[in-house]
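For reference, the structure discussed in these notes is given below.
All protein chains but one are shown in place.
Chain IDs A, B and C follow the sequence of writing; residue 1 opens each chain.
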Amino acid sequence: MEPTTPQEACFEAGIKFGTLYHQFAGTPVSPASAASLETAMEAAIENQPFCESVTVDVREEELAAELDGRSADYTELTGRFMEVEMRIDYEGSTVRTSMSMEGDYPRMRVEEVVE
Amino acid sequence: MEPTTPQEACFEAGIKFGTLYHQFAGTPVSPASAASLETAMEAAIENQPFCESVTVDVREEELAAELDGRSADYTELTGRFMEVEMRIDYEGSTVRTSMSMEGDYPRMRVEEVVE
Amino acid sequence: MEPTTPQEACFEAGIKFGTLYHQFAGTPVSPASAASLETAMEAAIENQPFCESVTVDVREEELAAELDGRSADYTELTGRFMEVEMRIDYEGSTVRTSMSMEGDYPRMRVEEVVE
Partner (left out) sequence: MEPTTPQEACFEAGIKFGTLYHQFAGTPVSPASAASLETAMEAAIENQPFCESVTVDVREEELAAELDGRSADYTELTGRFMEVEMRIDYEGSTVRTSMSMEGDYPRMRVEEVVE
């Protein structure tokens, strides 16, 4: 069958999450540069169609813990270091999504669909 | 409301498309290296959960046209140079998706949802 | 022969340019989000070893010209839309480098080496 509008809204939400993660994973990041990266990630993804709001939290305490005892004072951005919330509005359907760690895996979830 | 299984399947499909596009956009590519990039993109994305099959066509004739008259003999991969089909199987729902150019925009679409 | 210190400084400078370009190429960007991306790119690359300063100019007028008449109101970051200057200090050698368009190609250059 052809997709429904809420299904298309969920597809659009997924695109934004894959974009956010794989565009920015690998970026050199430190506690000092975390805030500017959050802001840029939010603004970049909000450019995409149907993306109403993006909130990125680069987890600075987790970064600091990772760097403690390491030879470098920065690391590469990966899922362990970020929490994300996003809202997609697509032709009248609203989708709320999030990403956070579930054990050792950065889980992306659809929290709510409002048709 | 909580998402339905087909809605979650569409979200998963979107994640894979965002991943594929933004992981590989910018890769140096030429007609000679296109085939190896297609194979690697397919195998990389098929690693992701629920991703049953990925077919990537790097459009070599479009690449050749782009390079004609340019100073370099390679360019950067972008949506204009690829067509993609993908099938997601998620808890009994199957989603077929595709990407191809629609005018000047690389459009990602849900073609069919089978519950 | 083993590399000299100034040669290693130039190698380090090149690493930073390849990083900056290929980490951020493909990022969704618009005139409105350009400033936050500049700031994040500078801070990210300055995390890397021996990188004393990075200045990124996302060319907003060039972005606006690209978007005029297009179906979307954002595009993907690529070399045409940025100018970069960078200074590397490596064990007493200073290297000044830049990137800007040379015809249709984003040329990265070593401007000066001070031993």
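Note that a residue touches a chain if its C-beta (ideal position, glycine included) is under 8 Å from a C-beta of that chain, and two chains touch if they have at least 3 such contacts.
These numbers come from a predicted model, not from an experiment.
*Asks:* Which of the displayed chains are touched by the chain that has been omitted?
*Replies:* A, B, C
*Asks:* Check the options B:Gln7, B:Thr27 or B:Ser93 and report the residue that touches the missing chain.
*Replies:* Answering carefully, the residue with contact to the hidden chain is B:Thr27.
*Asks:* Of the residues C:Ala13, C:Ala43 or C:Val58, I need the one that contacts the missing chain.
*Replies:* C:Ala13
*Asks:* Name every residue on chain B in touch with the hidden partner chain.
*Replies:* Looking at chain B, the ones touching the missing chain are residues 19, 23, 26-30, 32-33, 36-37, 39-49, 72-74.
*Asks:* Quickly run down the residues of chain C that touch the omitted chain.
*Replies:* Chain C touches the chain not shown through residues 1-4, 6-8, 10-23, 95, 97, 108, 110, 112-115.
*Asks:* On chain A, where is the contact patch with the chain that was removed from view?
*Replies:* The missing chain touches chain A at positions 21-22, 25-26, 70-72, 76, 78, 103-105.
Criterion: only the chains that are shown with their structure count from here on.
*Asks:* Between chain A and chain C, tell me the centre distance in angstrom, where each centre is the average of that chain's C-alpha atoms.
*Replies:* Centres of chain A and chain C (C-alpha means) sit 24 Å apart.
*Asks:* In chain B, which residues are in touch with two or more of the other chains?
*Replies:* As it turns out, chain B has residues touching two or more other chains at 21-22.
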